[in-house]
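Missing here is one protein chain; the remaining ones are kept as they sit in the complex.
We call the chains A and B, going by the order they appear; numbering starts again at 1 in every chain.
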Amino acid sequence: MNSTEFYYLLGMIGIVAFAVTAVLAVIPKGIDLFGACVMGIITAVGGGTIRDMILDVPVFWSQDLNYIWVSLFASIIAFYGYRLMNKRHIYQLMLYLDGLGVAMFIVQGADKAIALDFGMPVGPVILGLTTAIGGGLIRDVLAGTSTLLMKKDLYAVPLTIGAVLYMILLNEYPDYSNIIGVGCATFTFILRAIAIYREMKVPNWMMLKAYANDQMK
Amino acid sequence: MNSTEFYYLLGMIGIVAFAVTAVLAVIPKGIDLFGACVMGIITAVGGGTIRDMILDVPVFWSQDLNYIWVSLFASIIAFYGYRLMNKRHIYQLMLYLDGLGVAMFIVQGADKAIALDFGMPVGPVILGLTTAIGGGLIRDVLAGTSTLLMKKDLYAVPLTIGAVLYMILLNEYPDYSNIIGVGCATFTFILRAIAIYREMKVPNWMMLKAYANDQMK
Partner (left out) sequence: MNSTEFYYLLGMIGIVAFAVTAVLAVIPKGIDLFGACVMGIITAVGGGTIRDMILDVPVFWSQDLNYIWVSLFASIIAFYGYRLMNKRHIYQLMLYLDGLGVAMFIVQGADKAIALDFGMPVGPVILGLTTAIGGGLIRDVLAGTSTLLMKKDLYAVPLTIGAVLYMILLNEYPDYSNIIGVGCATFTFILRAIAIYREMKVPNWMMLKAYANDQMK
């Protein structure tokens, strides 16, 4: 499998993971099949769409409609499959699938920015994050739920670590980009999976809420 | 009237309908004249702006400021005209005007994507929907109200049927694009108008809420 195929596969896995988690997340809010599919597709391709608009390149799904079809079918399956799943298991599965998706997209998004020499070396980190969390942010805003930026889960920090590590390693060992890509996606997923499993929260030195609350009174 | 003029007229009717409905929708939330005009303009041109950014073509209103002026004046008239209208009639008028706007834009948006051979045949459906509901989604998000994706009204389904039908008919009878455009816009509006008149909701097989709620308990 060459580099292009590899990143294509990463992207498709991420698309499926995002569409499914989006649908599972909005069903309890009482969405219908059409809304669920729109949410699934927007979450799956939204981050990459914003990335491509910022990079000023043709939007990726316009040149390969498989991205749309895959996210549409994944959304429909998730919508009707919801009944078959136990609620607690759904929630756990959703978290890990989402972790898989963001780990795929952080590397894939950064890679597209690198290929275009966009704002090196910070641009790829920003566009990797945009690809990974952009779709989810749009979903939360459209669904009227609190966005991940306002939550205390250890979510975006592992992604940023993964993206920064990817940039450092690529700079040191430019000949091993595929291995480094797989490694960083795996590393990012493991970091996120540990955070999910241990229900880790952002450490205290990164929080100011308690203090802010005191001061409010 | 040639094809260009025809779609120009469709666009202007949609612009007026969207600006007016946006202003009527946000006034009860206590918005001022300036905010109402911003909301009117964003709702009227927002969907088309996103479409043009995705298509990577110059934003339509930058080349013809009539779109901005028309939506600005429609917003001002709607703002001060609000006092003259009976609340119940306003609400009904708003729904039908909005139905007219989305029916115009679904065809106009799809047509622009077709002209650029963008992601055929799925791209025009997506960009038609983007043009039709994008501005309204931005309005709802900025106004802090629940977006149409979370409601049970039969809203986006008629639009999607109209856009898909437009693509099928154009593919079969490419020589009759104007007639097909008028026909599909009219058909979409009639579908939506029936849904408004009969207060139709999304059918049960497209809903999972009741089940989801049971499972929650």
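The definition used in the following text is that a residue touches a chain if its C-beta (ideal position, glycine included) is under 8 Å from a C-beta of that chain, and two chains touch if they have at least 3 such contacts.
All figures in this text were calculated on a predicted structure; none of them were measured in a lab.
Novice: Which listed residue, B:L142, B:I161 or B:I190, touches the chain dropped from view?
Specialist: Once the missing chain is taken into account, the touching residue is B:L142.
Novice: Just name the one of B:T49, B:S75, B:Q108 or B:T160 that touches the chain not displayed here.
Specialist: The one listed residue touching the chain not shown is B:T49.
Novice: Looking at the whole complex, which of B:I15, B:V38 or B:V107 touches the chain that is not displayed?
Specialist: B:V38
Novice: Tell me which stretches of subunit B touch the chain missing from the display.
Specialist: Spelled out for subunit B, the touching residues are 26-35, 38-39, 49, 53, 56, 58-59, 61-63, 65, 68-69, 79, 82-83, 87, 141-144.
Novice: If the missing chain were put back, which residues of subunit A would it touch?
Specialist: On the subunit A side, contact with the omitted chain comes from 53-54, 56, 118-119, 122-123, 126, 137, 141, 146-147, 149-150, 152, 156-157, 160, 202, 205-209, 211-213, 215-216.
Keep in mind that, in the parts below, only the chains that are shown with their structure count from here on.
Novice: Mind checking the centre-to-centre distance between subunit A and subunit B? Centres are C-alpha means, answer in whole Å.
Specialist: 29
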